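The other protein chains are all here in position, but one chain of the complex has been omitted.
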Amino acid sequence: MFVHLQGPWNPVWGRLSLQAIPYHNPILVGTFLFAVVIALAAVGAVLYFRAGPYLWREWLTTVDHKKIGVMYCLLGLVMLFRGFADALMIRTQQAIAVGPHSPGYLGALHGYLTPFHIGQVYTAHGLIMVVFAATPLLVGIMNIIVPLQIGARDMAYPYLNALGFWLTAAAAGLVMLSLFVGNFAHGGWYGFLPYFELPYSPGVGVDYWMWAFQLSAVGTTLGSINLIATIVKMRAPGMTWMRMPIFTWASLSTNLIALTSFPVLMVSLALLGLDRYFGTHFYTAGNGGNLMLYNDLFWVWGHPEVYFLILPAFGMMSEIIPTFSEKTLFGYTTMVVASFAIGGVSWGVWLHHFFTMAAEPSVNSFYSVTTMLVGIPTGVKVFNWIFTMYRGRVRFELPMMWAVLALFLLLVGGMSGMMNAFAANDYMWHNGVFVVAHFHMMVLLIAASIFGAVEYWFPKIFGFKLEQRWGKWFFWFMVLGTAWVFVPMFILGFTGMTRRLDYVPYTQWAPYLRVMLVGMAFYVIALVFFFAHLYVSLRDRVKNRVGADPWGTSRNLEWMTHSPVPAYNFAYIPHVHARDEWAWRKENGVASLANESFEDIHMPRNTGVPVLLGALSFVLCFGLIWRIWWLSAASLALVVLVIIVRSFARNTDEVITAKTVAGVEGAVDDALPSAARG
Amino acid sequence: MSKRGIKGAIKALCAPLLLMLNGCSKSGLYLLEPEGTISRVTHHYFNLDVGIMLLIIIPTALLSVWAMWRYRKGGGGSYRPDWSHSWFIEAVVWGIPLITVGVLSYLSVKAIYKVNPYNPGALAHQEAAAGKPLEVDVIVTDWRWLFIYPGQRIASVNHLVLPVGVPVHFRLTSTSVVNDFIIPQLVGMIDVIPGMRTKQTLEASKTGHYVGFSADYSGAGLSWMNFETQTVTKAKFAQWVKKTQAAPHNMTDAAFNLFAKPYISIDHRPMVFGHVQSGLFDYVVHEVMSGKVWPTPTAMTENMVKYMNKQQANVKAGDY
Partner (left out) sequence: MSSTTDTRIQPGSTVLWDKGDAAGHDILGTRTFGFWLYMLTDAMVYAAFFAAFGVLAHNAGLNSKSVLAAVFNAQGAYRETIALFASVLAYGYAMVALKKGSRSGVAVGTVVALVLGLVFLGMVSGDMERLFGQGIVPQSNGFLSIVFTLIIYHALHIIVGAIWMLVMLAQMGRDGFTSNVVYRLINLRIFWHFQAVIWVFIFVFVYLQGKVI
């Protein structure tokens, strides 16, 4: 029933053997040692501080949306770091391996990475950055902020929320594991067919890629169901649709995209899986397969996915800019309409990722035009932000600086995106580094918004502000790095240089490649400042303690509860009277958080089941990757069993008593800024 | 944001741009130096597109800088915290992009028809005048280019020779995975798909040497998968054809099955075939459609250099 494989297989270990461990590759051995040191340090710290039970009780088994959100963000940051390490390798390789006389090290003809190795590096970089860094960071922030913004005590399905997180974490774990056991796919993050079929990619790399991707897709889909239901069903009394904070609107539109597009991704990957495991002919070149079917299915997800990433980023900018312009957002209604317009149009543009596939000119024309249409609502957003600052009082604190950077990156990325959408141009540089430069402007915009959002909402979650000095150094060196890496890359785009080169044949491109290396150095310095920023902030956390509304000019519900937010979010659910409720209360002098009497609050109880399911899915996929059938079968059976058993559980809730609530409320010291005192 | 900060940022942003100045026409900015009929049309539309986009992006950037500056805290701008709506502005911010996108769409559609690989509007005139176009069949293997001239019954590997001023019609297919055919200074990309046939059309306007490569990731040999395009006068082309027809090697269906085995062109060994079995192109398309594959050995992907050394030894022994 299963297909024939190159290489050995046995029923107990599947394809797994000692050869799968890349001990002969010094880079991977070094990485492994690094990982071991970090892991030992982490485990050691946990043991030393006897934090194990605490971690298990308060974090790993939590169903609190804020804690899950924080874990999402931590996962995203770690993966961002990994993705950055990959980017460093790509850039150094391409700076060395230029021209036929360039030196080669470590078994590579030129540079120090073989095609097989660098292929894994950029594939992992792309997948990690999109799916395991940007997505978890955005989902994490939505997870934390949306319930607060709509005045809810939790998400609609707290248990599902934890499950979504642990599936994503398991998927990220698979990608990391591929470093040390086996290898990763080496053909690009979105997969090429038929290149990813067994005859051309015989190893386990593609399987790692496929299952990690698949698992994360399941996690994200569950997350989107949860967020949509939360927004639709859990809003505080008085919060009509048109009073919803703009970030919540952005979350709603983005999760509608996820809800409808991720299933298509799952199908595109599943059919590949059937080809690779059972020898069907979905995407093969011969036997009635259709490899273009993959492109269509993948990009029907892939394009909406990039808007899935950008819409929450836009939402963050739309929260930060009014706060630091000390003014209402300009054109709220248009902003909402624009978000949904972007989400809607995103469904009809996917073919622009393969304009060169010899479609009829009428077809290319259609998709060229629909793609450019997205520029209209996006432009509206840009102008609305500008008119928000207009007649405002703009303060350039760190969150605002990131938001402004994001705005400029959007102009550059949007301009280059529109140039791609002009299909005749794309014929010249499709799969070239111009496209790479285009989307890095966009994804760095997302990164910038995320950094801004973290600076902005951090005090809400942790109760103290991040310090500003090192943060600004971090900011400026990120700007420098971005300029020095991506401006040369745009220029290289005009040389026609293609993507994914292991070796660069034309020496006249060398100067650009070297300048980009300088940019990478700036990024490395930025990273150092990032750690300084983090360290100093943590050190001074008592000094930087803040009250409910640390920025003084914030406008939405989330600033109406204590910082850090208590487990139950709001001791009393607020009634909403206006679009920017908190601003409204401040203006009307009813900004007090103080309550006298309290009531019992029902909350879901923590549970270890989601962690268990995440771990089992990890094992399930591991078994499938290495074709250890008994292991997969066993873990699948266990997954089903665990789900069934859990459905019989009766006491899944607990009560926080009025007394406890009173204690918590009494203990917090809301040093309200003067503006809020009314 | 301090003043010095802004200045520093601007300087840093500009430094990489200065790079552009150090290259003259041989800077390798191939897309900006078109030398074929099609590529020149593309370039023309590229200029229009960029111009129009800049017309809107630059004022937007300036407007945002102005707003930030004018209305910074402590600056001179008037503060109107509750101003958040204006029908006029809303109309303008929807209207301007709408009009721009309208114009761009019109141009884009026009350009697509002008450079349509199958039947480029830009060549319609020449096609009628020039009489018979030159036919070239391109077969891509892992990782070499085989250019077959069916009319002349010759073939050449990794080296494409074209006459100037004659429209050239390509038919393309691949033996294994998808590649993308491009000669940046002459014509844009077209996918080369196994089991299928795609087409491309171009016309060179000057004699010269141009680079061409594959733009779609196709495996370990991609980085070395470039070919040289030489454009010559019609007379020189006829000479070249004659000379090639005298070459000893024969490309038959059987020979092709050997040739199509994975091979990385690090040595860029040129090769010509004085005779090609007719119908080879259709034979390859048909074989692939019926399920034939030339698989990549694991050893080759995972340890290219070692594999290549073995391969070089084989070449000496007379294998392809």
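Per-chain residue numbering starts at 1, and chain names A and B are given in the order in which the chains are listed.
By definition in this document, a contact is a pair of C-beta atoms (placed from the backbone, for glycine too) under 8 Å apart; a residue touches a chain by one contact, two chains touch by 3 or more.
Here the structure is a predicted model, which means the values were calculated and not measured.
Undergrad: With the missing chain put back, one of A:L274, A:V337 or A:A634 would touch it. Which one?
TA: A:L274
Undergrad: Any idea which of A:V46, A:L60, A:L88 or A:L293 touches the chain not displayed?
TA: A:L293
Undergrad: Among the options A:Q120, A:T135, A:S201 or A:N226, which residue touches the chain absent from this view?
TA: Answering carefully, the residue with contact to the hidden chain is A:N226.
Undergrad: Taking the full complex into account, find the residue in A:P11, A:P53, A:P237 or A:G666 that is in contact with the omitted chain.
TA: Only one of A:P11, A:P53, A:P237 or A:G666 touches the chain omitted from view, namely A:P237.
Undergrad: For a quick check of understanding: of A:A156, A:A341, A:M418 or A:I628, which residue touches the chain that isn't displayed?
TA: A:A156
Undergrad: Mind listing the chain A residues that contact the chain we can't see here?
TA: 153-154, 156-157, 160, 221, 224-226, 228-229, 232-234, 236-237, 259-264, 266-268, 271, 274, 278-282, 284, 287-290, 292-293, 296-297, 300, 328, 555, 572-575, 577-581, 583-585, 587-588, 590, 595, 599-603, 640, 644, 647-648, 650
Rule of thumb we're sticking to: only the chains that are shown with their structure count from here on.
Undergrad: Between chain A and chain B, what is the gap in Å from one C-alpha centre to the other?
TA: Centre-to-centre distance between chain A and chain B: 32 Å.
Undergrad: Using the touch definition up top, name the residues of chain B that touch chain A in the complex.
TA: Contact set of chain B toward chain A: 1, 5, 8-9, 12-13, 15-17, 19-20, 22-23, 26-32, 39, 42, 45-46, 49-50, 53-54, 56-57, 60-61, 63-64, 67-68, 70-73, 77-86, 89-90, 92-94, 96-98, 100-101, 104-105, 107-109, 111-118, 142, 176-178, 180, 182, 184, 188-191, 193-196, 198-199, 211, 213-224, 226, 266, 288-293, 295-298, 301-305.
Undergrad: Hey, which residues of chain A end up touching chain B in the complex?
TA: 6-7, 107-109, 114-116, 119, 183, 186-188, 192-195, 199-203, 284-287, 291-292, 325-332, 334, 354, 356-358, 361, 364-365, 368-369, 372-373, 375-376, 379-380, 382-396, 401, 404, 407-408, 411, 414-415, 418-419, 421-425, 427-432, 476, 479-480, 483-484, 487-488, 491, 493-496, 498-506, 508-509, 511-512, 515
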